[in-house]
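Missing here: one protein chain of the complex. Every other protein chain is in place.
Then we have chain A:
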Amino acid sequence: MASPAVIVFLAMFMVPMVLAFVLSLTDWNGFSLRFEWVGFDNYATAFKNPRVVHAATFTFVVALIGTILCNGMGLAVACLISGTGALNTVARTVFFYPYIISALIIGFLWSALLAPQGVVNNILTQLGAPPVPFLSDPGFAKWTLIFTIVWSTFGFNMILYIAGLKSIPAEYYEAAMVDGATPWLKFRHITFPLLAPVTTVNLVLTIVGLLKSYDIVLALTDGGPAGSTQTVVYEILRDSFVNARLGFGSAQAVILLIVTGAIAVAVTLTRRGAEMRVSE
């Protein structure tokens, strides 16, 4: 019974992974019929290449800050609009909407708003305020990118948290109310602990998703200015296809796969204690 699923799993996941690892040991350019085995040279190059190291560091920062903000905002907004009123339904739609828009469109949209000659800076200039270098200063551009990613992603976290909130029995809150608990105490001792399984899923999905950031980067900053917003996947695709170094790109992809897997496992294990307490 399980064999079709096993075949699909092998074909769609294991084969590409093994192939990526094999290619990472070569200098294949992506199309030639010939290539050389280079052993682990591509891996050594990746760890020494300043561009790759910078991209890895920046990606980690995006994943870390993005995960905290997406989950913080997702949970806060979920708590505020999890009720059944019509306004809450509209608010949920509004907050979730960016998540279903193509990341490329989001990137282009924000780029049109925040570029030096974009809408926001034009308004600022007309008001007599100095323009803000959202996309023209490396430091600003990093925060602009993180903001845009969080804006477009936290709606997904919010929906999962709302689903989690709905599954918490109302009796717990009623009992707490009888005991005179404040909203903060109810959140701290009922809501947050009972959301532990949802929080774990949210954390893992967000961090894995953000480690793969690419489309918004491409459309919003194209990795600039001065390479300051290049992410690991941006580097992988540029090296693999634009620079025709698929072997080198594959090595970076394998490293990303291992790091992502390790982080996901670490987060899951770390959260196990919190989840155990819920089931007790």
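The rule we apply is simple: a residue touches a chain if its C-beta (ideal position, glycine included) is under 8 Å from a C-beta of that chain, and two chains touch if they have at least 3 such contacts; residues count from 1.
The working rule: contacts and distances are computed from a predicted model.
Colleague: Determine which name in "DNA polymerase-3 subunit epsilon", "TldD/PmbA family protein", "ABC transporter permease" or "Extracellular solute-binding protein" the UniProt entry assigns to the undisplayed chain of the complex.
Modeller: According to UniProt, the chain not displayed is called "Extracellular solute-binding protein".
Colleague: Using the touch definition up top, pick the residue from A:56, A:135 or A:160 that touches the left-out chain.
Modeller: A:135
Colleague: What does the interface between chain A and the hidden chain look like in terms of residue numbers?
Modeller: 29-37, 45, 49-50, 104, 111, 115-117, 131, 133-138, 141, 215, 218, 222-228, 237-238, 240-244, 246
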